[in-house]
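Only one protein chain is missing; all other protein chains are in place.
Per-chain numbering from 1; labels A, B and C assigned in written order.
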Amino acid sequence: MIKKVLVANRGEIAVRIMRSCREMGIRTVGVFSDADRKAMHVLYADEAYHIGPSPSAESYLNMDRILEVAKQSKADAIHPGYGFLSENAVFSEKCQKAGIKFIGPGPYAISQMGDKITARKTMIAAGVPVVPGTESAIISEAEAIKTVKEIGLPVMVKASAGGGGKGMRLVKKEADIKSSIRAARSEAKSAFGDDAVYIEKYIESPHHIEFQILADQHGNVIHLFERECSVQRRHQKIIEETPSPILTPAIRDEMGKAAVAAAKAVDYEGAGTIEFIVDNNLNYYFLEMNTRLQVEHPITERVVGVDLVKEQIHIASGEKLSYKQEELKQNGHAIECRVYAEDAANNFMPAPGKVTHIAIPYGVGVRVDGYIYEGFEIPIYYDPLIAKLIVWGRDRKDAIERTIRALQEFKITGVKNSLNFLENIMTAPDFVKGNYTTHFIDENIKHLMGEEPCQDDCEDMVIITAFLEYLYRLRKASPKEMTALKNNWKDYSRIRSVLKL
Amino acid sequence: MIKKVLVANRGEIAVRIMRSCREMGIRTVGVFSDADRKAMHVLYADEAYHIGPSPSAESYLNMDRILEVAKQSKADAIHPGYGFLSENAVFSEKCQKAGIKFIGPGPYAISQMGDKITARKTMIAAGVPVVPGTESAIISEAEAIKTVKEIGLPVMVKASAGGGGKGMRLVKKEADIKSSIRAARSEAKSAFGDDAVYIEKYIESPHHIEFQILADQHGNVIHLFERECSVQRRHQKIIEETPSPILTPAIRDEMGKAAVAAAKAVDYEGAGTIEFIVDNNLNYYFLEMNTRLQVEHPITERVVGVDLVKEQIHIASGEKLSYKQEELKQNGHAIECRVYAEDAANNFMPAPGKVTHIAIPYGVGVRVDGYIYEGFEIPIYYDPLIAKLIVWGRDRKDAIERTIRALQEFKITGVKNSLNFLENIMTAPDFVKGNYTTHFIDENIKHLMGEEPCQDDCEDMVIITAFLEYLYRLRKASPKEMTALKNNWKDYSRIRSVLKL
Amino acid sequence: MSFEVKINNRTAHVELLQWEGSFVNIKVDGKEYKLDFEKVNQGIFSILHDNNSYNIELIPGDNVKKYTVNTYKNTYEAEIIDAEAKYRAARLKGVDEDAENTVVAPIPGKVVKIPVSIGDSVEAGQTLVIFSAMKMESEFKAKKDGVVKEIRVNEGDTVEAKKVMVVVE
Partner (left out) sequence: MSFEVKINNRTAHVELLQWEGSFVNIKVDGKEYKLDFEKVNQGIFSILHDNNSYNIELIPGDNVKKYTVNTYKNTYEAEIIDAEAKYRAARLKGVDEDAENTVVAPIPGKVVKIPVSIGDSVEAGQTLVIFSAMKMESEFKAKKDGVVKEIRVNEGDTVEAKKVMVVVE
């Protein structure tokens, strides 16, 4: 049994992992860069080790230093979280060699799924539908043109080693094929050191739907249903929900089976996600597999009733899956809102800075996973995700109504953030109808950027409050001028949110 | 449809009710006494009205004033919460007459269940098991002695109008029967103005198990399973859990049916709770019905997946129940810990005062319902319940482990509170085994009063921190003496909890 | 006692008539209010107006005249405009006009690439700096045609917010 876990990550996911460890009686080891000495995961961990300068390449991506800490702290296992080293086959292998359990799949599964062309081939062999396109890397441009004619325009040219929207080109006209391939190749070469590219049919109105799977070391694989992740900005998810508003029970069942087949095809171990692209006719195609925990895993936890981090640890300990497929059910509806430190009005530009004030929502069906605190300086080196709001409701309508209530109670001051933008998504007619694709944000941008005006006299109340507070301060500074005004305020030593509890 | 609700209550339950109203798009009206101008429910409400001086008799129990506010604010309905006017048949009737919907049962059901002897008779007629005893009030002492001989000692003498442990006498010896009846009568007379008493068999090792029911205006009644409430101090619950660790599926089903029959017998409407007393052989007996929402309703919400306040409002609007009995299921396990402002070491003496600091637990499976905030002065006039921690887990073991984690993250400073006591309950072997009765606290008092010592060097760290902070302040006060010490602390203007998010 | 208060794009004239205990009588743009105004805690206020309840959080800004104000649903930036602030605003007016000649780091971050050199002629829309913060790369472009006059940062530099990186003339 695992007794001590090193969490090779930071931010909300590090804290979230440590919480489940605490509950299991497992000691936690945190690691931190220069910028993170006062970060929440350091404060929450039982032990904490400095691993290097602020840039991730010199700290959270420094495999040898992290393994050194694992040995020094006598950790049995390393949980990589998401991002950083979580999908790094080399790191998984190094852990194996060092005799420290990597909580996640072995290097084989990671590399099979990390290379897009290999993944496509593996999926085709396993009978999982993939987007029509080339099966291997493009060798000649002539051959490419032939393929494009077979599958029909538009198509996507994609880097095999790609990710995060890099090394991708959309081709709409035949005349652009050659130049697009060349551009994608050169971008892939400089970004990933590998210029292999392939061609896929472009799905016009895509839904991005993923299935959560769990696989033990004994060949048992189950799926925990889907997450609908089509609300994206800058190719990054911002809202996820489960169940998907568009799937039918029959398609859900089929896709779940395909997800299990996909995981089995690479001898998968641990928690993983099969991402599908789904068109308006509910044709679904394998897109990629994320061989790690997802940011949006809590909505599955809420609706299916499984603590995914605990299951990861049980699996890593060699235990058999303790859930059977037929026992699992989706109960109600859950929505996750990602709160980013960013400026929606300025192309979602990240907005680091010092958090001066937080008010957190509570009550039935509300969960907040975060890592910031008042006075915390959000570093410039890492992801701008600062909190996740996970809301459960009886059904989709109930979940949306509760999410709006929770977002209105939620306040973060000091840094620009996406709270207002998220609330606008919840009220956008296309979202309410459940009728949206990955183009949702572009298509609804006007509604999403709006700000609902304050009702009744509340704008005047804002003005009055600022005015009176200023007056009060003036009076303290020069009491003589202000003796005409009497008031009985006490001087409190601290600012507090009344919405705190 | 109800558009505006007056919440005739305060504290956590008022805020909790308003949250569900907000989600449903219903405007909320708060009422407050002198002591509560700055209370959370006033800050959270859309509208707020002053209703009188601090003592509840002059404010929260002032029926006419509350009805006046309901008319003035044009509220359609009044939600009474729990306590105060929630089980007052007169108030339910006054609302009816004023044309304002009382969210709860009509006066008939409240008074049928409010009088214990009447309730016993009604239950017997409905075929619901009651504790063996007299069916009507005791008229002659001779008859009482005869009854006692039939059902066997020990017995309880109870006031028909009773509640809260008043007007009750335990009789163990035949010689004490007469004097006990006289004492109970005189106490009942002075406490309730009614000296009717009756006799019940005393259950030696009782479990207190209650069933949640929902009944609409159209005669449909369902139950939402049980809550085990045997952990009590001063006859008041402090921990509740669901499912009960002792019930079998067959007994659960039987009791659920009895609970539904009990509600039907009084033409019940709304949310209510049938309390049963259960002996070690799982014989169960009707104890009483609470004709309102319970403090511990959130554990049912979590495990059954129903927002009980929303259902109350739907029912009050005349809608039919939207759940069918066979659709409902218990998913996982939930535990509620009641956080009281009280001193466990001093016979649970209430401890009002000013809250100086709060750190709240977050993460998977954790819900906190409360109403205090930093700087809030807990008034002396009302109940010492300040927050409820509701924790969900996959099973009982998981829920206990998570509750311990959450209780450790939970800090309230400035007022004495039950957090440490609650944590000790979670680690008490009898509780962990699920093997406990209402005598649990007495039988485990030594363990429950203990304080786990700080591990490793952490006590020294406490000493060092206090020492260095004091030194730092001294240095600021008289910088010259302290120039030998250099440090680079910044002067923060506010105290913040790092465990905040 | 009266001042102007600016919130978002509105500038309101506020006049205090009476403030005693928690009772406030005040005019905003000529509309008179009688309020029960309570300070709940530092920065937290509760106002009852005709029994409507407003819960307002006030977070101090860069200076004593600026506040971020949260209501239940909205967030506002408020600023007190007194004589001094008016004077300052008038003086500053000229200065900002040069803004379109400079590329300023809007947030702290890292200079990834500067694809121009001093003396280069650039067109409006041409990329002057590639900048990275929190895993996102942004391109900062010239706002008008001109010649690169100054480059005040180096590739690879970590810069603070508001740092002027490139000046075009």
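Simple rule for what comes next: contacts are C-beta pairs under 8 Å (C-beta built on N, C-alpha and C of every residue); 3 or more make two chains touch, one makes a residue touch a chain.
These numbers were taken from a predicted model, which means no experiment stands behind them.
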If the full complex is used, which shown chains touch the chain that is missing here?
-> A, B
Full-complex contact with the absent chain, from B:Asp64, B:Glu143, B:Glu204 or B:Glu459 = B:Glu459
Touch assignment to the omitted chain, from B:Leu224, B:Leu247, B:Ala341 or B:Met426, lands on B:Ala341
May I ask you to list the residues on chain A that touch the chain which is not drawn?
-> 30, 37-38, 42-49, 72-73, 373-375
Residue list for chain B contacting the dropped chain reads 234, 341, 346-353, 356-357, 359, 380-384, 408-409, 411, 413-414, 420, 451-471, 473, 484-490, 492-499
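Criterion: only the chains that are shown with their structure count from here on.
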How many hops, at fewest, get you from chain A to chain C via touching chains?
-> 1
Far-end chain from chain A, centres as C-alpha averages | B
Whole-Å distance, C-alpha centre of chain A to that of chain C, is 30
Report the inter-chain centroid distance for chain B and chain C in whole angstrom, where each centroid is the mean of the CA atoms.
-> 48
Between chain A and chain B, what is the gap in Å from one C-alpha centre to the other?
-> 38
What parts of chain A, by residue number, touch at least two of the other chains?
-> 408, 492-499
Chain C, residues touching no fewer than two other chains | 40-42, 46, 52, 55
